[in-house]
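First the structure, in the form of structure tokens, and then the observations on it.
A protein chain is absent from this complex, but the other protein chains hold their places.
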Amino acid sequence: MNFDPRYSGRNFSSVGTRPIRPDGVDKVTGRARYGADFNMAGQLVGRVLRSPHAHAKITKIDTSKAEKLPGVKAVITAADLPDLTDGDASMYDVLDNCMARGKVLYDGHAVAAVAAVDARTARQALKLIEVYYEILPHVTDVDEAMKHAAPLINDAIFTEGLEEKPVKPSNVTKRSQFGHGDVHQGFGHADFIVERSFKTEQTHQGYIEPHACVANVSSDGTADLWVCTQGHFVYRQHCAQLLGLEASKLRVTSSEIGGGFGGKTHVWAEPVALALSRKAGRPVKLVMTREEVFRASGPTSATSIDVKIGARKDGTITAAEATLRYTSGPYAGMWAELGAMTAFACYKLDNVKTVGYEVLVNRPKTAAYRAPSAPMAAFAVESAVDELAKEIGIDPVEFRIKNAAQEGTRASYGPVYGPIGIGPTLEAAKHHPHMKAPLAKNQGRGMACGFWFNFGGQTCTDLNIGMDGTVSLAVGTVDVGGSRASLSLVAAEELGIDYSHVKAIVADTSSLGYNDMTDGSRGTFSSSMATISAARNAIKVLRDRAAQMWDIPVDDVIWENGQAIAKGEKYGNLSPLSLKEIAAQSGKTGGPIAGHSELVADGAGVSFATHICDIEVDPETGATRVLRYTVIQDAGKAVHPTYVEGQYQGGAAQGIGWALNEEYIYGKDGRLQNAGFLDYRIPVCSDLPMIDTQILEIPNPNHPYGVRGVGETSIVPPLAAIANAVSNAVGVRMTHIPMSPPRILAALEAEG
Amino acid sequence: MVEVTLWGSLGTAAGGKNKVDVEAKDIRELFRKLGEQYPGLEPWIDRGIAVSIDGVIYRDTWSKELPQGAEIFLLPRLAGG
Amino acid sequence: MRYIRPLSIEDAVGLLAGSAGTAAILAGGSDLLVRMKGGFVEPDLIVDIKAIEGLSEIRETADGFSIGAAVPCAVLGESAALKKAWPGVVEAAKLIGSKQVQGRCTIVGNLCNASPAADSVPALVAAGAKALVAGPAGKRTIPVETVPTGPGKTSLAKGEIIEAILLDKRPPRSGDAYLRFIPRTEMDIAVVSAGVNLTLDEQGVVRVARVAVGAAAPTVLLVEEAAEALIGRTLDEATLERLAKVCSGACRPIDDKRGTIEFRRKVAGVLAKRATTTAYARAGGK
Partner (left out) sequence: MAGVAVSTTINGDSVEYLCQPDETLLDVLRDRLGLTGAKEGCGTGDCGACSIILDDRLVCSCLVLGAEAEGRRVETVEGMAHGDRLHPLQQKFLEHAALQCGICTPGFLIAAKDLLAKNPDPTEEEIRFGLAGNLCRCTGYDKIVRAVQDAANVMKGA
């Protein structure tokens, strides 16, 4: 990479302003096209038949009646998706998850699919497919699944990461461990020790747009896929591999996306739609129902976590230990590992040890959900930290400040931190007026901290300058919440032109090089880096063209404030050439002017947040109300501060929902009981107060503008912040998330 | 020669070591030599390992140089939402 | 499948009585369309009753109010007279679903859907409301609590339609109230609920009382002992505690995705207490 990504302090003219987003008008007028808003001529309707059982062997599938129904154009089963994964275990899991092969592993697992002329015919066809099951015992609870007598979900799984290779298969796919020092010794030095066990239930990202795609496979091996996704390049790779297509012949266009939060990082329906289209020889539109989204997409892990923290009387933590068990659905995952890495990341610890267990259960395959795995670990740790502060008799903010990680601290997950924001967010919290506001009876205030890694990744961007001097910016990271506005600001900043002259779009997979997904809070971080690089490449061309127009050496041309300037006394009579003037002449100076960039945007700075909330509890019913909520988080540099605030507020709201009401509820039969927005209760407008935000800007040394990812960290602290507030309001320590009214009331009654 | 710290589980795969010395100038060479010296690590490298150099995490930049005396720490490759 | 929009109640009754397959009545559709979407019902005939004259009206009669079967719940809230006379019934109707759902749903639909958790039903039962039923054998008037017989089941015969809900004229010093418990502030189905209707004498002593509890048994419960606990008393702490206790005791709830047995039992009493306090104040009690 010939591009220097290091931070250089500068004054910004565009970055940091708050213009209207380029895709805004389309979105307020109903013109923006999402996954289900696209149609092709001759398109069929696809629908998926799903298992009603949590765990069963498929003994036979008879599709003959469905095939004979008039209007049915294709029926597929796993036989139509042969295994082309070539030993790639994780892709095999993806394939098996798209269409069950021999065994169904959860309620909702796809077993067959149809394409028909209309929805009614497709629905009827599903009823005509006969699937014979041999029901197997199932397990959905994380602790139950770890027991020796638990039903085995995959008898080829032997726990990885143990000192000795196990002789028996297990539902635990992996054990992972992090830490340093000697916790045994550390606890020996502690005057106070808090030890507790916690549980969190499974939640869903809850994006309002169900998965939707239109697939069109031609007999010559070319194909098109229109889809709502967080990463169309990744979808292309996965679909091409599973279908045996050449990646370059599969053009994937990302529609506008109606929310993802990690849930649209994984293929489910898309390979099925492509296989249906291939078999039917016609385009197929496949839209999941809301019920299917809950039963058969990728919710987060349910967890069971033990935490032990010890501290001296003076408030110094001497040791910290956690064991974390995370469900990953019926396939191997790395979710407990992430929990184990993030659990104590906020603190400076000499002795720390975390152990994670990945646990198979008969639930949908776990997918990422905003800072995946961190909120549950933070719930356990930050609850214990608060309790420990109380036992010692020290203010919880002071206690955290005293033990906060700093530049040079060895993180609990291994490396040594560079400049980080945990201390500043805590100091800001300490001095925030929210901390001093009065509280009434049955009201309590809680606070908690959160950490997320952030990452960057492969990124490719094109910047084209039109002959009228306006700029089109083609990026490959899907815009999930306003990044086209941020990236336009960055292009304007770098070129020195006005924001209104830049138009950013998300290009399809045939128009741009590979891009990783918009995940890991990387959208604006990575694509802004690539945009800066592309703009600098374009500036090289602009300087060259100006040099030609002036007929002087290019080395004598500099770029400043959106114009070329001839540097040196001898050029005193040359007035600067604006980007517009150079662009107008481009046809005569060498053709179109463009800047391209491809890079790996590594070095995303880690991110920290501190949240404060006030909760009121009705002691007679266990009902809670969020009275006030404040988010303080480091953004590195807020490119478009309004959308940064939006990320803070949105993550906090999701965390509040998780803390209070959201959960997957399985019956004894292993079937999901609440596959809809009626009983999977995400916060509604009247549930929440305004969510105040405070943006701190501690520049990331590894980004030219100092940008850090901001998307995920805001979901990490709320679970614990609310649990701590409930504890302070009514004196009960809630150890089971969500803190639904029945759970709070039961805890209050138990307390007497 | 750089000293490389392995996270807990990776240490187990390297025969119980949590620090190893490797003669490598960049991440690419580091991975190659780790695979040679500790064959148990190869499946882990295939699945993806991130490298922290002085606290900055690199997932994909295999050309990244490993400065002498830098703190090199290997981590699992991360997923995000 | 056929969709028919008859213009008279007789035609509607005739269509329903004469239908060979399954027939469904469509008023607001907020339950029917959800069941159709989920594939739980696939009616052969849909009878849309909204074009039938009079069914979309709230009429004030000499005896009280007649609320047509097709009147959306949102309209109940817009009737000043109804709101003044029966604030508890109106607040219950206005708690069903969202603003969007209230623009469609009806109290008759809520009653005939026969969910034990239906919001308007405990309020209607407490109010002593009657259902005017039209059917092949003519018309009859029945207490609302006799309509649902169990979850999803009603006492209505084939071809019968509830044409209107009848509410009595209010004696002086009367008040009603409805409260439900939901985990969120809106959009949920009641975990447990209570409707209370009181008439006081000039001294503020309860003379007539009806207390109904929802989502605590297969049908809404009319709790006679709760009424007994109130009649002849003013609202002191002991009376309210006694009321809460009998309401909790009357519950026969289940554990499900919305709540536990213990929770429903306890909160039924709490809500009955609170609703009674509100109804009492509305009746002018101090």
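Labels for the chains are A, B and C, by order of writing; each one numbers its residues from 1.
Just so it is clear, a residue touches a chain if its C-beta (ideal position, glycine included) is under 8 Å from a C-beta of that chain, and two chains touch if they have at least 3 such contacts.
Just so you know, these numbers come straight off a predicted model, no measurement behind them.
Engineer: Name every shown chain in contact with the chain that has been left out of the document.
Structural biologist: A, C
Engineer: Any idea which of A:G108, A:G161 or A:G481 touches the chain not displayed?
Structural biologist: Spelled out, the listed residue whose C-beta touches the missing chain is A:G481.
Engineer: Of the listed residues C:V101, C:I231, C:I254 or C:A281, which contacts the missing chain in the full complex?
Structural biologist: C:V101
Engineer: Please pick, from C:M36, C:I142 or C:A281, the residue that touches the omitted chain in the full complex.
Structural biologist: C:M36
Engineer: Tell me where the left-out chain touches chain C, residue by residue.
Structural biologist: 1-3, 5, 26, 28-30, 33-34, 36-38, 42, 46, 48, 50, 72, 74, 97-101, 103-104, 185-187
Engineer: List every residue of chain A that touches the chain not included in the displayed model.
Structural biologist: 18, 20-21, 23-25, 27-34, 36-37, 39, 120, 205-210, 256-261, 287, 289-290, 480-482, 642-643, 645-646, 649-650, 652-654, 676-678, 682-686, 688, 690-691
Keep this in mind: only the chains that are shown with their structure count from here on.
Engineer: If every chain is reduced to the average of its C-alpha atoms, which one ends up farthest from chain C?
Structural biologist: Using the mean of the C-alpha atoms as each chain's centre, the farthest one from chain C is B.
Engineer: Express in whole angstrom the distance between the two chain centres, defined as the mean CA positions of chain B and chain C.
Structural biologist: 67
Engineer: Could you tell me the distance, in whole angstrom, between the mean C-alpha positions of chain A and chain B?
Structural biologist: 25
Engineer: Considering the complex alone, what residue numbers of chain C touch chain A?
Structural biologist: Counting only chain C, the residues touching chain A are 38-39, 181, 183-189, 191, 256-260, 262-263, 266-267, 270.
Engineer: Taking the complex as given, what residues does chain A use to touch chain B?
Structural biologist: 1, 90, 160-163, 174-179, 205, 260-263, 265, 334, 337-338, 341, 368-372, 411, 413-418, 452-458, 519-522, 600, 602-604, 702, 711-712
Engineer: How about chain A: which of its residues touch chain C in the complex?
Structural biologist: Going through chain A, the ones touching chain C are 123, 291, 620-623, 625, 660-661, 665, 673-674, 677-679, 681, 683-684, 686-687, 740-742, 745-746, 749.
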